[in-house]
Structures are given as structure tokens and as C-alpha cells.
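Quick one: the structure is below, and I'll ask about it shortly.
Only one protein chain is missing; all other protein chains are in place.
Every chain is named by a letter (A, B and C) in the order it is written, and numbering of its residues begins at 1.
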Amino acid sequence: MIIVMKPNVNNQDINKVITLVEEHGLKTHLSTGDQITIIGVVGDKSKLLKCNIELLDGVEKIVPVTETYKLANKKFNMTSSVIKVRDVEIGNNNFVIMAGPCAIENEKQIIETAHAIKKSGASILRGGAYKPRTSPYSFQGLEEEGLKYMSKAREETGLPIVCEVTSLKSVETAYKYVDMFQIGARNMQNFYLLKEIGKTNTPVLLKRGLSATIDEWLNAAEYIMSEGNSNVVLCERGIRTFETATRNTLDISAIPIIKQKSHLPIIVDPSHATGKRAYVNPLSKASVAVGADGIMVEVHPNPSVALSDGPQSLPPKEFDALCNELRPFAKLVGKIL
Amino acid sequence: MIIVMKPNVNNQDINKVITLVEEHGLKTHLSTGDQITIIGVVGDKSKLLKCNIELLDGVEKIVPVTETYKLANKKFNMTSSVIKVRDVEIGNNNFVIMAGPCAIENEKQIIETAHAIKKSGASILRGGAYKPRTSPYSFQGLEEEGLKYMSKAREETGLPIVCEVTSLKSVETAYKYVDMFQIGARNMQNFYLLKEIGKTNTPVLLKRGLSATIDEWLNAAEYIMSEGNSNVVLCERGIRTFETATRNTLDISAIPIIKQKSHLPIIVDPSHATGKRAYVNPLSKASVAVGADGIMVEVHPNPSVALSDGPQSLPPKEFDALCNELRPFAKLVGKIL
Amino acid sequence: MIIVMKPNVNNQDINKVITLVEEHGLKTHLSTGDQITIIGVVGDKSKLLKCNIELLDGVEKIVPVTETYKLANKKFNMTSSVIKVRDVEIGNNNFVIMAGPCAIENEKQIIETAHAIKKSGASILRGGAYKPRTSPYSFQGLEEEGLKYMSKAREETGLPIVCEVTSLKSVETAYKYVDMFQIGARNMQNFYLLKEIGKTNTPVLLKRGLSATIDEWLNAAEYIMSEGNSNVVLCERGIRTFETATRNTLDISAIPIIKQKSHLPIIVDPSHATGKRAYVNPLSKASVAVGADGIMVEVHPNPSVALSDGPQSLPPKEFDALCNELRPFAKLVGKIL
Partner (left out) sequence: MIIVMKPNVNNQDINKVITLVEEHGLKTHLSTGDQITIIGVVGDKSKLLKCNIELLDGVEKIVPVTETYKLANKKFNMTSSVIKVRDVEIGNNNFVIMAGPCAIENEKQIIETAHAIKKSGASILRGGAYKPRTSPYSFQGLEEEGLKYMSKAREETGLPIVCEVTSLKSVETAYKYVDMFQIGARNMQNFYLLKEIGKTNTPVLLKRGLSATIDEWLNAAEYIMSEGNSNVVLCERGIRTFETATRNTLDISAIPIIKQKSHLPIIVDPSHATGKRAYVNPLSKASVAVGADGIMVEVHPNPSVALSDGPQSLPPKEFDALCNELRPFAKLVGKIL
């Protein structure tokens, strides 16, 4: 941590800051220039939590130099994590495809989809039972009934299942059914929910918030991990920008950045990132090429009657073609698909 | 709703769309130009929810023309709402000041603050008992203990109290203590939580999400109102942009926009919008001038030792000066402060 | 400037950085902690321009602590600047209103407008002769012919005139006619143009770029000032965000920030910031209240037939009402209008 002092600061104010910091057991290094004076602070910053150094006389600003997340930080855990969802390993040399409908609509739809995606090469089935929708008048999901259909699809196909949870109540229900919890973009900073699933040992797919920085995202992972659950997989799904040609802007650079800053696996959701079916194929290829550990794709047996996000869903036939087209890309980057 | 067809669409595709829409009981109007064909749709759009018209052959895009929120919409409720928090009326000709510390730290702190802000002219006491913090290692709030201190402060001063809730559990606890629930920016689209407080009749202060459009914000209000609780006050607290000189960018235009689109009262939180104490005073004046129904300001008896957001908190003396400076502005816009 | 080293940096790499910096005549201060090592650098950073320290082994990142602009910086010029446009002083205790049509259409239009705005209280006439339009098929301005009409309007009313310039050629032409150059948002980083007008001594109204940070904006001012022309007035006109209810998002906080960082006067353009006539009035009041030195408002004798930006232009009658409503606000903040 660096404390930048105001241009014409006097010695008394400088000494006050130094004394305060050192009283809390940290070390300081003073650098005095013609135009600027800075105080380097070394030691455990959390001891200064109550000090509000920014408010002391003569202080211009505080410049942090270390990240606040520890467990998710590559600096402290150099080995890349591999997260197991039943028998499926995310991370390492695997390229994992999760697929399924945005919303579970009925038993037939989900089972039919599960068979189709398995045949094409997906290894995890996704499906929404609790749908966070912008308008209260949109379809909100089948809840527990949907989870039962999902379990049945798992029974029939052997595919592990991932479902979004949106509240403690849904966690308690879903816990009995699902193999992986999904935290949606809108709940990425629902810290209460993060802590609750942190107390389970069910793997978690943590989507990036609509306007979350990568730093905040890794801090959200830290919330889950600091409660004991380190089975976290990150999912980039587009951020909000001024561009309106796509629903969101896929931040493809997030993948190499996460690979540099964290040991956690990261996958991409091209369906939500763009909101348009036509872009799912090229963005999936880009995701493989850039080094992602997998993708999550919306597939619906009949997109034109889907209850949610039909326009971005692929029909099984297009999904099958996508999987076939991705395989050589995966091979090129040394991954197994 | 308008359906824009692709440039070289054939009649068969056009007829298919028209038939589908009309089968669901809505009316269509076809406009055929040299370059473009559009189909106007009139009637209850919710009947088309399952149709995914965007996916039909020949359809280029759907252009919505009406808002999805009804209860929060000024078009259907022309009279400006006045929300009562105990004896305090928000809306109408009142300019309401809510003030208090970001986080409740102890009994003395909150009671001392309550007396100070009341004397200066605030009419509602704010204080955080459940703190959503970016890092799990930051101070997370005193929870129920904090709410008890708040109640005591109300007993002593008569000021109604507003506290943030972040989960069903905190709603159940806070329900017994607080006069107004606050939904923070990070939970604006925690739809589960919105529905739960929608089932109470406690007034709600709904902050705008960090990257929420005004439309999404009014839809979040609709979630609360559609469950029966229409006592919603909106709070603009800054949005996320590329500018880093302030923590967020206060969207001051949101106030006249909300006044045009909705009948709900709206206040401004200049403390969180900027994150810097020095800007609270000028932005508060701007808020009065632009037509807001109030402000929410962070006040701490000793900001330099605050456990949360000290740098943006005003000490009581500065807050007192602020209230005095705001009075003539309120008078100018015909408001009582 | 602070150099943050990588976690496991060795002494050799540290010494290499220190040696390089000191060889260029600057001083260093080393702080070594358990987790992090930082090197504070004191002295004239421009001497390190060619060093690319970020690329040396062991370096994690560079954290700048001082601004790159000097002439526009309040730290080095404590007295607030007052810019004279003929007899009109911008800055100090004046609240200056610039008004006129977005585009000059004909002699009658501009002279009629000039008389009207003068009567209402404006002190500078604005009008566009060179219009930067998104589409090449939109009206592009009357160029020199327009400037002649503007001069005539000045002759008749005595109001100084401000016009946008978009190229060296337009600067050369406009130089003979106008009292103040305007640099539009799209040219804020047209550094060539900035340098050219920096060689004149005509006052400049420098609009903020659509996605410019405040730091970049002040650096753009520095481009003009470093060529010798220090007559710069800044104009906040909204930045680009995800919100679509207004054309841009007025960053009202920019006013107190500029007042803190620079000695240059700053005005607000509520017409372009919102793109909607209905919001001009409330945002103008907010601008006075927040401490701006003036506003620039689009006025058109008959907005419904304006060739450019009609929807955001005020008719003279509404403009007159606005001026009258602003006067008591100006008085409250101690300004003369």
C-alpha cells in the first residue's frame, strides 16, 4: 500500500501518518521528492482497516498494490485447479461443454435435449429451474418440479447437471438434486448467497456480474472459498457496455487475465454474451482458441417455442455441427473434447 | 411491438408471421416499402411470450414500443405517489434528508449521530447492519445487534429508521425493527428478495444497480409492487462508467427521467455516487435543484475511524452546514426542508 | 512513480531497476515486505520515457502518482483563471449563458435568435457552421457563409460569437470571424487541431470527448496551453454509458472534480448531454447549483424545423423562462447572471 501525500504537506502531518501506521505494527518507507511525498507501507494491511488514513490531514490518496483475494489468487496457489463435477473434470487438458435449455419447460424437453447433447459431445447438462427475469411478468421457472426432470435426465444419460440458484431456499432444494450450483450474473455480489453455498461442498459455476471488474469477480469467488468450498469454476458471459448490437460484450481477454491471476478454471457462455444464435459458433471457436476450459451453450429442441431466450438457443442439429467444428480447435490447443 | 422483416422477405414468410400473431388474438398492420417491410402488432404482447417470433424465417428484429412495467408506470398512474415512513412523507413538496453512518458500529455511535442529524434537519436515520462488502475480509456488519441500537436511537429521537436487507433471513429479522427496508445496488436484481419484501407492507428504498438501465430499475420496482407493496422510493446512487475520478458516476438526469416515466418518488445518494466527502455538498445542491425528493447522506461522528466508507462520510458539523446551505435551494424549488 | 515488483523477485532484478532509474538522474526508495517489494521513484519522470521499465525482469506494474498535465493543473497555478471573450468574463463570479442554434441555417434565423437570447440574458451567441454529423448524408453546415451571418448577428447585438472548428482549414477561415473557437467532443483528441489553435490567442471552448476521462480532458487542454494559448474553458457535455434513456450521461460530478484539479473555468451543455428538450431546464438548474461557471444551451426560433438537433433545442420563449428561473439559483451560489 502506498500513501500519496498532498504537494505542500508539512512534516507534522507526515509524521502523524507514519506514527499511526507503525502503531498498528506495519513498516513505512518515506520517499520525499520535489513535487510529491509518498509513504510506502509494508505488512498486513487488514490491521489498518479501521484507520481511514485517507482522511488524515495531508493525505491525497491511497494506492493499493496487492489484491484482496488470497485463496483464489495464483500467487499463493500456483497449481491450476481441476474441479470435479461427478466424473467430469473441469480444468487441466479438458475442454468441457455444458449445454441445455435456458429454462426447463417439461420432462420431455429436458430428456430429449440431454440425449441429443450427450450424443454430440457435451458432458454436463444445464437447465434453468429458477429464472431471474427482468420483468415479473415473464416466465419464472418450474422450480423443484424442473429439478426433478433434470435428475431424471441425469439418470437416463449419466450427464451431471448444473442449475442456477437464486436464494437460500433454492439452494436447500437444489442441493438434493444438482451436481453443480450456478450463480448467475445478477447474483454475483449477493454475498449472503455466496457464503451459503460456500458452506456446501457442491461445485459452483460463478458467472461474472454484468458490470463486475475481474477483481470483484475474484473477490466473489473468495467469498465462496473462504467458507470452505474451493470447487469454483468461473464463467465469462459478457459485460455491459455502450454497444447495443449484442446483448452484452463478451470480454474475451478475461480468459488470459484469469489464467494469469488465478488458478481457477474458466469457461465462456457465448449464448448470453451475445443474445444471438448466429454469433454462438464463431465465439465458441474463439473461446477454444483463447484458452478457455470449456463453454456453456444454450440448446433447445425447438428454439422457436422456447419459454426463455429462444433467439440465442441452438437447435440440436446446429449444436452437433458446432461440436464437430470445435474438435480440431481443441486438438490444436492441446485439449481433449 | 413492431416486427421488422428482412430486406428480401417473401410473402409466405410474411403471412406466416401475421397468422401466428393473429392466432394469439392480436391485430397486425403490414407496411411494405421498397427497402423494408414492417408488421405493427397491437394488443396484449404477453400472449406472444411463447412464440419467439425473432426466430421465424424472414424476421430481422423485434422493436418493442411499450414498457414492461405497469404499476410503476406514470402512464397508468398519473398521480405522484407519496410514501409514508411513519410520520415522514416522501414525495409531494417535501425534501427529505436521510442521514447516518454507513455501518452501525456501537450504541453510542448511532445514538450520538441520530441526535446530531435530527438537530441539523434530517428526518430519517440510516445505518447499515448488514454490509455487502466486495471482500469477505472487510467488516460485515453487526446484524441484529445493530438493529437494536437503531431502534434505541429511534426511541430517543423519534426518527424513523432505514436499514439495508440482503437476504430473506435479514428481512425476517429487520422486519421487527425497521421502518423502511433498503435494497442495495448489488441486490437490485435479486428478484427473490424483491418478491419477499413485496409481500410486506414496509416502505422500501430501492437503489439503482451499478449497471442497471432506468428501465430495469423500474422493472425491479415492479417486482416489489406486483406482490402488493407499492411503497417504493427510488434512490439514484451512481452508475458504473469508465471514469475513475469518482467511485461511480452520478446520473443526475435519472431524476427528471424518472419523474417523467414513473409516479414514484426519487432521492439521491451523493455519498456512494462519488465516494469522496468533498463532492457531497455540491452534488446535494444539484440534487435539490434538479427536482429530487430528498437525499441520503453518510454522516459519522468521527469519519477517520469509521469501519466502512469513512472517506465519503461527513462529520456532524459539515452535515449541519450542508443542511443550512440546502434550505434556500429547497425553498427555490418549492420544497419544504 | 511507484514500481511494484513481482512476488518472488530476486535481488539482482531489483538492483537492475534501481540502477537504471538512478542512471537517469532520479532517486529511488526501496520498500521490502513479506509479500511485496516496491520501489518509489522521485524526480523528473520524463527522463525515463525511453526506459519501458514495465518490461524489465521482475517488474509487475508501474503506478503513477502525479498527473502528466502541468499548465492546466491547479497544483501549479492556484488562482482560478478568468477567460475573456471580448468583454465577457468566464470564471470568477460570473455565470455565463451561451445560446443559439445547433446549426446556422440562414441570416434571418441567426439574427432573430441573437436578439432573442440577448434579451433573455445570454451573453455569448453560439452557432454551428461546420457540423460533424455521424452520417455523411446529414446536413453538414453552411461553412464560411454561416460565419458571415454570425458576424452580422454580433454587429447587431454586440454579443461575442463561438463556433466549432473541425480542421486547420476551418480554423484559418473562422479565425477572421469568431471570438471563441469550440472544439467538439469528437475532436477532443484531434491533437493536431489542438496544437494549431494553441498557436492562436483566440479563447477556446474545449468539450469533453464522448469517452474521455477527466485526466485525458485536462491533457487535451494541456496540448492547447503548451503551444502558448492559455485561454481555455472546459465544457462537460455528457459521456457515453450503457444508459439509453438519454443521448449521453451528464457527468455532473465533473464540475467539482475540475474545480479541484484545475484552475480553468468549466461550463455545462445540458442540450447535448441529454438530447431532449424536457431535461434542459432541470439540468441547467443543477449546473448552477453544483458550481459551474456557465451553460451552453441550444435555442432555435422554431425547433420543429431545425436542420440539426431540433429535439433538444428550446424555443426562445422557453429559453427566456429558463433564464428567469436560473437567476435566483445563481444568486444563491454567489454568482452574477
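In the analysis below, a residue touches a chain if its C-beta (ideal position, glycine included) is under 8 Å from a C-beta of that chain, and two chains touch if they have at least 3 such contacts.
Bear in mind that the values here come from a model prediction, so they are computed numbers and not experimental data.
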| item | value |
| --- | --- |
| Residue, one of C:Glu22, C:Glu54 or C:Glu156, that touches the chain absent here | C:Glu54 |
| Option touching the unshown chain, where C:Ser31, C:Asn73, C:Thr113 or C:Thr166 are the choices | C:Thr166 |
| Sole residue of B:Val42, B:Ala278 or B:Ile336 that reaches the chain not shown, by the stated touch rule | B:Val42 |
| Per the touch definition above, residue among B:Lys118, B:Arg133 or B:Arg240 touching the missing chain | B:Arg240 |
| Hidden partner interface residues of subunit A, rising order | 211, 213-215, 239, 241-246, 249-257, 260, 273-274, 278-279, 282-283, 285-291, 328-329, 332-333 |
| Touch residues of subunit B, complete complex, unshown partner | 2, 4, 7, 27, 29-36, 38, 40-43, 63, 65-66, 75, 240-242, 244 |
| Missing-chain contacts mapped onto subunit C | 46, 49-52, 54-56, 68-69, 130, 132-139, 166-170, 186-187, 189-193, 195, 210-211, 216, 219, 222-223, 226, 240, 277, 303-307, 310-311 |
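Operating definition for what follows: only the chains that are shown with their structure count from here on.
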| item | value |
| --- | --- |
| Homomeric contact subunit A-subunit B: same or different residue positions, threshold half | same |
| Approximate Å spacing (C-alpha centroids) for the pair subunit A, subunit C | 38 |
| Approximate Å spacing (C-alpha centroids) for the pair subunit B, subunit C | 31 |
| Interchain centroid distance [CA atoms averaged], subunit A/subunit B, Å | 26 |
| Sequence positions of subunit C contacting 2 or more other chains | 241-242, 244 |
